[in-house]
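What follows is a single structure, and I will ask about it in a moment.
What you see is the complex with one protein chain gone and the rest in place.
For reference, chains read A, B and C in written order, and residue numbers begin at 1 within each chain.
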């Protein structure tokens, strides 16, 4: 289990290799990378700035990771989330879950990103041709998180 | 869209970077790596050998990838599958799906691995303390694939 | 009592951090938000749509009836948009 909050980019290959290296009990590793798209809603965006609540962010990410490990039999988990200024195409977040079996790895990884999206105190400020604009929370994200409130 | 069947290992970071490099329309990249576990059923296994039907394998993987792209709005997909002798901890397969949105990326990546597991002509021969043993197809894998027969 | 404002609430209020000393009667989150809203037009604007305001006391999400006391760190922010 590990979480990191950082300004710098991360190397996906290095991060994932570290999760499974030397392990022979892992059959499945699912990962998710979130990237900055150049379309935010209707308006073409340039860059964005991710603000966060240092201290609480780490606590919330650790809680999200603990919850995943409580719900599924996992061999390793990782969350890396960036803050600061990001350009279109830049990586924002990495979630990974390793397990003996692929169903658990997929569900846990999906849970990690859905849950952190409604829990971790990050806020996106987009540069748009109309000026800076705070991104509004999406009802879709709430629905995605709601799905995990009543685990099957 | 790309599929590869090869004896050599692959570098997950390099493969995933190649999918998203220079793109600013991708918001989500989900990947799955399957690895050799040292527990095959009850018996501790050493190494395994993956046999495949060269020619048909490539056709079937390409068909699996086409089907994913027909079902979801994807920006990029990749399947890399190894054959030959593999040790516990070795990577076997990489599936990846990139999309503007994460639901599509997760579902398509999950579909890629579930579908190829029942379609692509690979067969695992495990070394066990009792000698070589052909792995039997799992009912779980059929059920996992069946879920995608009636897309929601 | 330390108040932290984030995202567009911070922009409205005009500061990221303020130290405040409300009267003893301000003993829960709901009363604190009312008290803060009266401090300036910016505060009032930030807290106008109370349903989109999230509050954390000492870095834990809390509801409006959660108690607040002198040493607390109280963060006020809109729904999160990370990931």
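Everything below uses one rule, namely that a residue touches a chain if its C-beta (ideal position, glycine included) is under 8 Å from a C-beta of that chain, and two chains touch if they have at least 3 such contacts.
Keep in mind the model is a prediction, meaning the values are calculated, not measured.
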Among the chains present, which touch the one that was left out? B
Sites on chain B contacted by the missing partner chain, in the whole complex: 34, 50-53, 55-56, 59, 81, 92-93, 113, 116-125, 134-138, 141
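Quick note on the criterion: only the chains that are shown with their structure count from here on.
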Going by the stated contact rule, which chains contact chain A and chain C alike? none
What's the chain with its C-alpha centre farthest out from chain C? B
With chain centres defined as C-alpha means, what is the inter-centre distance between chain B and chain C in Å? 49
Chain A to chain B: how many Å between their CA centres? 23
